[in-house]
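Note that one protein chain of the assembly has been removed; the remaining protein chains are unaltered in position.
Naming follows writing order (A and B), and every chain is counted from residue 1.
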Amino acid sequence: MFFILITGLLLGGTYALIAMGLNLQYGVARIMNLANGEMLVAGGFAAFWVYTAGQVSPIAALLVVAPVAFVVNWAIYRIMLRPLVKRAKSRGALEVDSILATFGLSFALVGIMTWFFGGGYFNYSYLTGRVDIFASSYAQNRVVAFTIASLLAAALWIWLSYTRAGLRMRAVAVSPDSARLVGIDVPAVSALAFGLGGAVTASGGALISMFFTLDASVGVLFTMKALIIVIMGGVGDIRGTIVAAMILGIAETFVARVIDPGLTLAAAYVLFLGVLLFRPQGLFGRTPT
Amino acid sequence: MARVVLEVRDITKRFGGLVAVRDMVFDVHQTEVMGIIGPNGSGKSTMINMISGAFAPSAGEIRLNGQEIAGKSAHRIARMGVARTFQLVRLLPELSVVENVVAGAAFGHRKRWGAEAERHARQLLDRVGMGQQVNMPVSSLTYINTKRVELARALACEPEVLLLDEWLAGLNPTELQTGIALIRSLRDEGRTVILVEHVMDAIRSLCDRCVVMSSGAKIAEGTPAEVLEDPEVIRAYLGADEDA
Partner (left out) sequence: MTMRDIRNLILSAFAFGLLALLPLYVSGYILSIATTMAMFTVLATSWALFSGPTHYISLATAAFFGLGTFVTGLGFQTLPMWLLPIIAAGLGAVLAALVGLVTLRLSGVYFVIFTLGLAELVRQVVTWVQNRTGQRGMYVLTSITERDIYWQLLGMAALVFLVGWLIARSRLGFALRIIGNDETVAKHSGIDTAAAKILLFMVSGAAAAVVGAMMAPRYIYIEPSTAFASILSFQVVIMALLGGTGRLWGPLAGVVPFTLLWEFISRNAPNQTLLLLGIAFLLIVYVLPGGFVGLYDRLRHRYGQGGQ
């Protein structure tokens, strides 16, 4: 039981990082990015590639993956999504457009990645030793991935909470209209948030690739999980995202160990159902009325 | 006096820690035009939104012809006979003018469908002075005409109570006279109307009775002449804002 809890938390740490990326994109830039999982897979591919080609550690690869993902996602927002924001007559119209556009992007990315890397699975052996925690042993790469994910998440949280740029971002998240009135360049902040979100997710992908077998088309599964975490934790709520990610990590590990490893999505869905039925505003969200 | 159509009893609405409406009590009688007035942020729109079912009160009762409606969903309240217009006009952009009015007739209090609904809608459009523009797209309408269509839509279900949420706001002086005349003609037909309004001329000339709200509570009730001379009402208006 304790083993499940720790394994679940280790998994949840990486989930939290990925979901924070999606939450930045949806909470600040107001784009439901369904290509989020493909960014993750791309990050994993990059880590795989530098490790197998040049024996560069996936952790060092983060130094390249994050900035590149930032620039790519920033450009995607400016070139593809900004025009949709501009032409949208209502929040609902923007939602439909951005869902369709990011689905398109998602499929195109899967197509391109299959083209370059083939449709097969890929994994590599890195830090395969064991670590002992409380009398049980855990894979070294999972523990390292968790540690780095936690550090990145903490850094992001501090940045959002204590810097001016972070404050601007939170202002746009709360109300784009009011943010504009106090002189915040909302499109620029949105693009920044979208880029940053992409960088965070891709970093999460590089970390996950250390212990998880990926393939070009697995992205949608991670998109799904990240979406469920964001909804469960509450849009724009970092604390909620972290708690929700931990809950999902533990629930998945529990189901995989105790019932059947093929039912992890079902576990996520049970949580999702509970949230939709009882707390659609998120774990820590205030009831609107 | 005529029988009571709508009874509001001890209605309170809290948003988190904020009390938007506190212990409101009033009656609306049949064929009466009742005004709800008060400075901005005094809770008038919240009150209207609770009567129409846009949201549920935190406590209290609202009865329509003796039946409890507080906390019921908006569509059920609409079917029981409450119709409304919106503070910011809401027309259905992809539907023609006449379809917008049929939308009010087809599902509400007195249901009409097909040719009968269309005939009814045309009559109502005629009634509000829009007989010439029934087949136009709503995007081509002037501001006052969008308000007329919305009014016709609310009338289309033959409501027991009609809620007009700042229906006269934003009209220019000429349009305002037209608008006041239109509402007066509704009153002369014997309709029961609740009017949330800022325009004092309209309140004086249209309302049989007024409830004055300030900071969510009722501070006065009576004929327009009575309440507008009430010292507390004057203080509430001058103290809060100059909108009146």
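Descriptive notes on the structure:
Rule of thumb we're sticking to: contacts are C-beta pairs under 8 Å (C-beta built on N, C-alpha and C of every residue); 3 or more make two chains touch, one makes a residue touch a chain.
Since we're looking at a predicted model, the values are computed, not measured.
Checked against the hidden chain, the listed residues B:Val19, B:Ala74 or B:Leu176 yield one contact partner: B:Ala74. Which of A:Val96, A:Ile133, A:Leu151 or A:Ala188 touches the hidden chain is settled by the complete complex: it is A:Val96. For chain B, the residues touching the absent chain in the complete assembly are 52-54, 73-76, 78-79, 83-84, 86, 90-95, 102-104, 106-109, 113, 153, 157.
The chain not shown here touches chain A at positions 32, 34, 83-84, 92-93, 95-97, 99-101, 103-112, 114-115, 119, 217, 220-221, 223-224, 227-228, 231, 259-260, 262-266, 268-269, 272-273, 276-277, 280.
Quick note on the criterion: only the chains that are shown with their structure count from here on.
Note: centroid distance chain A to chain B, computed from Cα atoms, is 47 Å.
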